[in-house]
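Encoded as C-alpha cells, here's the structure I'll be asking about.
Note that this complex is displayed minus one protein chain, with the remaining chains in position.
Chain naming follows the written order as A, B and C, and within any one chain the residues start at number 1.
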C-alpha cells in the first residue's frame, strides 16, 4: 500500500532509498497541509475539465478532508518508504477509495506539486514574519518612548565618539526593519504566482485550467512559463533566504550593541536576570545568552542562503534532485527567524537603561566636536578649529 | 599640502599607512566625480545656512569645477598619502583657495561624505544595469522569435525528459529577468535616501538643511536617522550585492544550458567560432569560454555578497574601518555584472539552433508521457496508465 | 531534580529557556556517552588528587556505569529543562547518590567538559571517515581493474578533448582521496590534545593532574593553554568541517562526471536501475538521484564550514554562547559525509561501462593532437604542425 509514485516494479537498493529519502518523510509533515489543500483545488479543476466526474471528485474531496483531520490530530505519519507527502497523499487516496485515487495525479507532476505546496507555505510564513517584525518595531517604539531622552556616548571604531540618545538608537532599528518590510513585501509579491500545472517543467500534455487553480489557491497570477516555474526552485528560495538574512543582519547588529552596552564597564543597559543564564563554575555570572544566540543564528541564516545559491548554481535548467535539500533549509530559516524576532521583542520589553552610566559617558572628550563648532561659529575655518581642539587630546599619548 | 583630514601633527607608522590606505587611493578615482558633485551641493547648503558667504561659495564652486575638469581629463591623481578622494578634494581646495578651502568640511564627516558619494554611484550603476538587463531581454526575445517554434527534448535530472521549444526556453530567461527587475527597482527605491548631514553617525552639532541637499542631489527623501545612515553601510551594500547575485544566478543557469546544449553530443545549439576560443595543444577545439566565465563570475558575485554580509556582522552600531573594504567589492560587482550582461546579449544575438539535432531529440521515449495520456483519455486511471507505459521502458535495464 | 548547573534560585523567562536550549537536549544524546566516559576519568583524577575519597569515587563510578547502560539501552532522555548532557549527568548523579554527586563538577566547567566530549567524538568520527575513504578507494580500484583498459574521450570545457581510460579516471579519484587522507591525519593529530582541566578558559583555582586525564582519555598531549583551549572551539570545528569539505569536493566532482557520462547521449557509463529513481509523471525515466544528492550535499558541508568560521569571527577570546550552535553543525557534517562515502562506494561497485559508446567517442577529432605530433616527429615545429592540423577543423564553422 505504500508504493512510490514512480513505482515500476523494481526495488531500489536499500542504502539508496535511505539516502535519497533523507529526512523528507519528517520534513514533509510541515508541508502536508499545504499539499492537501492544493490537491483539493487540483481535483476541483480535474472535475471542471471533466477528467473526474462529480462522484469521483466528491470521493476524493471526502478522503482529503479525512486526511486533513488525521494530520491535524497528529494521527498521520509519512513512512520512509513513501518518501514524501506527495506519495503519502496519493497512497492514502488509493487505500481509501481505490481506483479513483489513482486519478489524482492526472495532469500534474510531483515537481509542480511540491512547488505549489512550498509556495503556499512561503507566503504564509512570510506573512507571519511580517507580523513579528511589526510587533518588534512596536516594542522598540515603547522602549524609545520610555528611555528616548537619555543621552549616551555613541561609538565609532569601538571607541566613544559623540553624544546620541536612546530615541535615535531605537529608531535606527525601526527604520532598518521598515526597509526590510519593503523587501519582504516585494519578495512576497514576486513569489505570489501559481506554478501548479507546469508539470516537471515542460507542462502536461492535456488541457487544464491554470487560471482556475491559481485563483482558488489565492495566487495573484499564474506563473506561465513552465521552465521558469521549475527554475524558480532555487531562485525563489534564494530570495526568501535573502530577506530573512537581511532581517537577521539587523538583529545581529542590535544584539551586538546590547551585549556591549550591558557590559558593566560600559554600563548603559541592564539586562534583567530572567534574560540571562549563568555559568557552571563562576557563581557571579549573568550572561547575555539569548542575545549571543540571536547574533549567532544570523550566521546560520546566511549559511542557509549560501547553501541555496551555491547548491543550485552550475546546473542546467530543469529539475535536479539537488533541489530536494533546499526545502528543509528554508523551513529551518523561517523557524529560526521567528524565534529571533520573538526573543528580540522580549529583550526590548525588558531591557533597562542605567541613566547614571549614560550621563557619565558624555564626557568632555565626547563633546570635543562641539568645541570645534564653537570656534567655527566664532569664524575659525573648520579645519583650523579642528586642529586647535585636537592639540588638547594629543598630549600624553 | 597632502595632509590627511585627521592630521594632528604626528606621523603614522609607514606600514600602518600603507595597510590602512590599501588601494583606496586608486579605487576612489571611480568615486571622485560623485564626491565633487556632492561637495558642491554641500557648499551650496553651507552658503544657504550662512556658514559660507557668497564669495567663498563662488571660490569653492570654481575650484571644484576645475577639479572636475582635471579628473575628466585624466589629469588628477590621488596620492597614497592623501588616502582617499575626500582628503584629495579638501587638499585641492586648500591649495587653490587657501583658508576658504578649510571650510568645506564644516558640518560633515568623511563618513556621511563617502556614504553620499557611494549612494550616488550605486543609483547610477543600478540604472545602467537595469538598461543592460532590458537589452538582454530584447536579444532573448529576438532569439525566441527566430527559433521559437523549434522543439527539442527538455531535461530533468540531466536526462532528456519531455518536449519543449526555444520560445519557452527563451521566455524562461526573460521572465526570470523581469522578476529581477522588480527586485532591482525596489532596492533602488530603498537606497534612494540622502545620508548627507548624518556626520559620523551622530549628526553634526550645527543647524543644517538636509532637505535641501537631498533634493539637489536627486534623492527621493532624507535618511533621517544618523545611526541608521551609518548602519546602512554594509546593509545597503548587502542589498546591492544581493540583487547582482540574483541576476548572475539567472545568467549562470542559462550559460550552463548553452554549454550543454552546444556539446556536439546533444547538439541543439551552435556557438559560432567568434564566440569560442581554442586550445594551445588540441587543434580541433572550439571552447565556450565566454559562457564558462559567465558561469564562473556568478560565484565571484556571490562571494562578494558573502564578504559584505560576513564582514559587517558581529559588530556594534557605528562606523568601523572594516567597512572601507566594502567599497571596492561592490564596485567590482557592478563591473562584472555589466560585462556578464553584455556578453550574454552577444551570445543570444549570435547563437544558432541546429534544427535537425533538435528534431531528432524528440524520440519515442521523450514522448512517453503523451502515451500515458492517450490511455488516460481512454479512461485508464493515471497511475495505471503510467505503469503500463513504464513496463516498456524497464526492459533490459 | 532537574535543575540547571548554574541554578541560582531564579527562573529564566520561558521563551528564553526554549531559545537558549534549542535542540541541545536532543543533539546531546549523541554526545552523552563521550561525556560519561570523560566524567569517569575526571572522577578518577579527583580521587587521585584527594578531592574524592575512594568510597565517593566508587559511588560515582557505579552511578556513571548505570547511566551508560541506560543510555545504551535507549532508556535515558535529557529533558529540555536540563538543557544539555552535562547537566543531565550531574543531575543523575545527585539523584542517585546525593551529596557525592554534587562533587563531580569540582575542578571543571561545562566549557572544558563539552570541549572534551566533542573532541573525543571528533576523533572517533574522523577515524570512521578514514575507514570509509579507504573502502571507497578499494571500490574504485576494483572498478579500475574491471574496466581500466577501456578508452574514452576525456573532456575539457565540457567538450570532448583527448583519449583517456577508466584506469586513469578511477585513479584520479583514488589519488585525490589519498591527499585528503593526509589532511585528515594531520587534522586528527592537531586536535588530539586534551582540553580537560582548562575550565572556562582560565583554568581552575585548584591543583589538578591534567597529564593523567589526558593519557587515560587517549589524547596524545595536554592542550596546555586554557585560553587557546577555549579559542580552539570554532577553530578546530573549522578544521574538521574543512577536511570534510575537501572530501565532499572530490565526491562532488566524480558524481558530476558520472551524471554526465551516464547521460545516454554521452553514454560511457550505465547506472543500474537499483541506483536510480523514477519520475511521477514520465514513465521512461531513470534518474541518477543518489549522485545528484552527493553533488548537492557537498554544498551543505561547505555551508556548514562557512557557518562555523563566520559565526566565530569578530568575537573576542573566551567562550560565547554562539559556539553552542557549532555542535550540531559538525555532527551533521559527519553524518552527511559518511552517507556520501557509502553511497559513492555502492555506485562504484555497481557502475557499468558501455564499451561500445566509449570506443565510438575516440573519433578522428579526438585524435587531432596525435596528428600534430606525427608532424612534429617528422620535424615540423610544434606551432606550425598545430596550425596545419587546425585548418582541417576550422572549415565549416
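By definition in this document, a residue touches a chain if its C-beta (ideal position, glycine included) is under 8 Å from a C-beta of that chain, and two chains touch if they have at least 3 such contacts.
Source: prediction; values computed, not measured.
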{"item": "Residue, one of B:134, B:303 or B:375, that touches the chain absent here", "value": "B:303"}
{"item": "Omitted-chain contact residue, chosen from C:21, C:115 or C:162", "value": "C:162"}
{"item": "Chain not shown: contacting residue from C:81, C:106 or C:146", "value": "C:106"}
{"item": "Among C:47, C:86, C:304 or C:321, residue touching the chain not depicted", "value": "C:321"}
{"item": "Residue, one of B:138, B:185 or B:322, that touches the chain absent here", "value": "B:322"}
{"item": "Footprint left on subunit C by the chain that the document does not show", "value": "7-10, 51, 90, 94, 99-100, 102-106, 111, 154-158, 161-164, 168-169, 171-172, 175-176, 179, 182-183, 186-187, 189-190, 199-206, 223-228, 230-232, 234-235, 238-239, 242, 245-246, 249-250, 252-254, 256-257, 260, 295, 298-299, 302, 306, 309-310, 312-321, 369-370, 373, 376-377, 381-384, 386-387, 390-391, 394"}
{"item": "Touching residues (missing chain, whole complex) on subunit A", "value": "156-162, 259-260, 263-266, 272-273, 278-279, 281-289, 292, 306, 310, 313-315, 365-366, 368-369, 371-372, 386-387, 389-390, 392-394, 397"}
{"item": "Residues in subunit B touching the chain absent from view", "value": "4-8, 10-13, 15-16, 19-20, 22, 86, 105, 108-111, 199-200, 204, 273-283, 285, 287-290, 292-293, 295-297, 299-300, 302-304, 306-307, 310-311, 320-325, 339, 342-343, 346, 350"}
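Just so we're on the same page, only the chains that are shown with their structure count from here on.
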{"item": "Chain whose Cα centroid lies at the greatest distance from that of subunit C", "value": "B"}
{"item": "Geometric centre distance via CA averages, subunit C-subunit A, whole Å", "value": "27"}
{"item": "Averaged-CA centre spacing for the pair subunit C and subunit B, given as whole angstrom", "value": "36"}
{"item": "Subunit A residues counted as touching two or more neighbouring chains", "value": "7-8, 10, 105, 111, 199-200, 204, 295, 299, 302, 306, 310, 320-321"}
